[in-house]
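With one protein chain held back, the other chains of the complex are shown just where they sit.
Every chain is named by a letter (A, B and C) in the order it is written, and numbering of its residues begins at 1.
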Amino acid sequence: MLRIDAAAYRSPWRRLHPAVKATFCGGLAVCALALPPWPGAAITALVVLVAAFGPARVAPRTFARSARAPLLFILTGAATLLVSVGGPEGLVAWAPGGWQRAAEISGRAAAALSCQLLFAFTTPLAEVLPRLVRLGLPPALVEVTSLIYRMLFVILDTAHRVHTAQAGRLGHETWRSWIRSVGSLGAAIFVRSFDRARRMQQGLAGRGYTGDLTVLVDATPLRAASVAVAALPPLLVAAIALTWRMMG
Amino acid sequence: MLAGQGLSYVYDSNGSEPVFTSLDVEVHAGEVLGVLGPNGGGKTTLLRLLSGSLTPTTGAVALAEGPVKANRRGLSELRRRVQLVFQDPDDQLFSASVAQDVSFGPLNQGLATEQARERVAWALAALGITDLADHPTHLLSYGQRKRVALAGAVAIRPQVLILDEPTAGLDPAGVESLLETLEELRASSGTTFVVSTHDVDLAYRWADRVLLLHRGIVGAGPARTILADADLLAAAQLRPAWGPAVAQALRAGGLLAEGEPGPVTPEELARRTVG
Amino acid sequence: MLAGQGLSYVYDSNGSEPVFTSLDVEVHAGEVLGVLGPNGGGKTTLLRLLSGSLTPTTGAVALAEGPVKANRRGLSELRRRVQLVFQDPDDQLFSASVAQDVSFGPLNQGLATEQARERVAWALAALGITDLADHPTHLLSYGQRKRVALAGAVAIRPQVLILDEPTAGLDPAGVESLLETLEELRASSGTTFVVSTHDVDLAYRWADRVLLLHRGIVGAGPARTILADADLLAAAQLRPAWGPAVAQALRAGGLLAEGEPGPVTPEELARRTVG
Partner (left out) sequence: MHAVAWTVAAAPFVVHGVYSLTRTVRADPDSKLLLGAAGAFCFVLSALKIPSVTGSSAHPTGTGLGAILFRPPIMAVLGTITLLFQALLLAHGGLTTLGANVFSMAVVGPWVGYGAYRLTRSATASMGETSSLSLAVFFGATLASLSTYSVTSLQLALAFPDPTSGFPGAFAKFAAIFSLTQIPIAVIEGLVTVVIVRLLMQV
């Protein structure tokens, strides 16, 4: 239903402890943002893409499709850096060094984006959420977040079907009818969401729900060695990029 | 009247298999076409393609005048002629009151208020729910909601009504009365029906022709012949219906003449036994 | 084993009629009790009363030792012994992971981690879905989610499993395989089943005893007798099943001896015709 989510459950890296992947992807994201963009962001992006399309076996087309919208956003933002306003050369003028700045910033952002995508494509949320309690987050918050994760698929499914039904009944023919359709869709999913909550409450009461949604979480052991190994590529990238700068 | 030509469809979740490839299907004017097959066999996908709610990956849907263009206008024309009614009525009811909900389609067609009002009244009457007109939708029973969802599609006056599991969730009395209503609608307005169902006995009784679908067409033809073929049914992961088994047993026992049609409901069988 | 004594229930929307009054029902150990009737006839209300998810307005639910107290402890004891599985699996599945969801009941019973883990494994195996253990709930098919919801109830190891329309929404192959699974569970663990359904043929085939419910008990007794009685069925707004009609027709035609049981599925009829 959601491309990234579905792929994460099929990922060969699914069994890795989330903390290991967080170290790897997070470390590389820090490289992308903190190192000098050339060659830091470039090397980071290269390492992430090799890892994604190599051992993590993320489908390149799916990856590209997910990256499209955020990349477009990055490029729109970067485009504004090409011009400067209110300078001596008139209201709008080409910014001095604008191209370089825009390229640096888009490069950084794109590299950081691929780190985030790699993590999302290999780490199912169902395995991250219950572990958040160990990071010190309040259990009530974590349980609510897990419930949102479960229920959003049910509601999304409903929204999708109501949307299709409205299209079938010519609900998107004109601008006016479209607004009416989206409005009634919003109202419908609101009512259905709370109906779901009420029904789930009845469904869980029989299973002994008294206020805590305690479940068994698989104990994937977190080994310090794995974290260390995961931290190695980011450190290596940092070392190479910094050496390059010093040599250059 | 309505046809699918070389249809194939792939749901875009990464690299998944197509639901079916190069599927040809023809719907004849005025008939009841039953579509049967296992879950995941492509029934709902086919219904959605035929009603324009999905766009085929390859192939095209055609009306009498020719293939439907994949643009806004083509789609809009298809939707005026072909209406799909979902299995779960709640997916189709999104207004607060029954009349308001049924008026959604006619108003979107661009009808004036007065005409739209007539359409609503007519559709409610056709479904036998005129007295529900100003009821709030969320206080109706499941069977009533199903009828309101049907009225919403009927109000657009389509030539073809596509029904996804119309009897699912209804109790036996509800099934009977809905079938009666649909038959009346067919008689009075000449609507063509395409109906998906799991209920082989229902299809044997109601459909003129059937299509067995299991990631492609496994069998197609007159309901009485196709649904009596145990091998075809098995290929579509369906189970034999009572009707043909009873006819065969009665014939073998000399209780039914060779050309005579067998009973299609237990009531009919009981009547014949007594008579 | 489990009984309802003088049950009545009123949904508290102001001044509404009671669903039924002073209803007595008894569930015998190890049987399959079918509950049939029209929508709105009180089936779901009865199932909820028996499982403790509603509290009767008058009367009481009783276990072997006597009436269940309407306090926290009584209710909690009832829920350990009697589990209700809803028609819509999404009402009961709250976790994104199958194994986590199934572990909810055992942990609520106060089992230790290791024991709970064994229970989960056992329940998944009993429902034939061991390989789904680490699948995300939202990527399962409807039939698979139904099995997971069942596993969640089975994991509590109840003596009585109450199933609301367990076959609704399943395709014919799914119905067969679920029935097989439930029969295996019954054979291996001696679980008693109370099952509501609209499918008279299914009840005729599977249930030992049936209860016809239409705002009160219209008929109760052995499935083969009660479901062959057309007047009783009509009183419960149900339609005759094929099984009894076929048996009657075969007997009338001299194809079935007086004491011999009739076929309960079309396959059986076809086999007998050939044999």
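Criterion: contacts are C-beta pairs under 8 Å (C-beta built on N, C-alpha and C of every residue); 3 or more make two chains touch, one makes a residue touch a chain.
This is a predicted model, so every value here is computed, not measured.
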| item | value |
| --- | --- |
| Chain not shown, its touching partners among those shown | A, B |
| Contact residue for the chain not shown (choose from A:Leu35, A:Ala51 or A:Ala112) | A:Ala112 |
| Touching the absent chain when the full complex is considered, from A:Ala29, A:Ala52, A:Leu170 or A:Ala238 | A:Ala29 |
| Touching residues on chain A - with respect to the absent chain | 2, 4-5, 29, 33, 66-67, 69-70, 76-77, 80-81, 83-88, 93, 95-98, 101, 105, 109, 112-113, 116-117, 119-120, 125, 138, 140-141, 143-145, 147-152, 154-156, 159, 163, 175, 178-180, 182-187, 189-191, 193-194, 196-198, 200-201, 204, 209-213 |
| Residue ranges of chain B at the interface with the undisplayed chain | 94-97, 136, 138 |
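By our rule, only the chains that are shown with their structure count from here on.
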| item | value |
| --- | --- |
| Distance between the centres, which are taken as Cα means, of chain C and chain B, whole angstrom | 30 |
| Chain A and chain C: spacing of chain centres that average the CA atoms, whole Å | 43 |
| Distance between the centres, which are taken as Cα means, of chain B and chain A, whole angstrom | 41 |
| Residues of chain B whose C-beta touches two or more other chains | none |
| Touching two or more other chains - residue numbers and ranges from chain A | 1, 6 |
| Chain B contact footprint on chain A (complex, rising order) | 1, 3, 6-7, 59, 61-62, 158, 161-162, 164-171, 173-174, 177, 184-185, 187-188, 191-192 |
| Residues of chain B defined as touching chain A within the complex | 12-15, 48, 51-53, 76, 79-80, 83-84, 86, 88, 90-95, 104-105, 107-110, 138, 152-153, 156 |
| Residues of chain A that touch chain C when the two form their complex | 1, 5-6, 9, 124-127, 129-130, 146-147, 149-150, 153-154, 196, 199-200, 202-210, 213-218 |
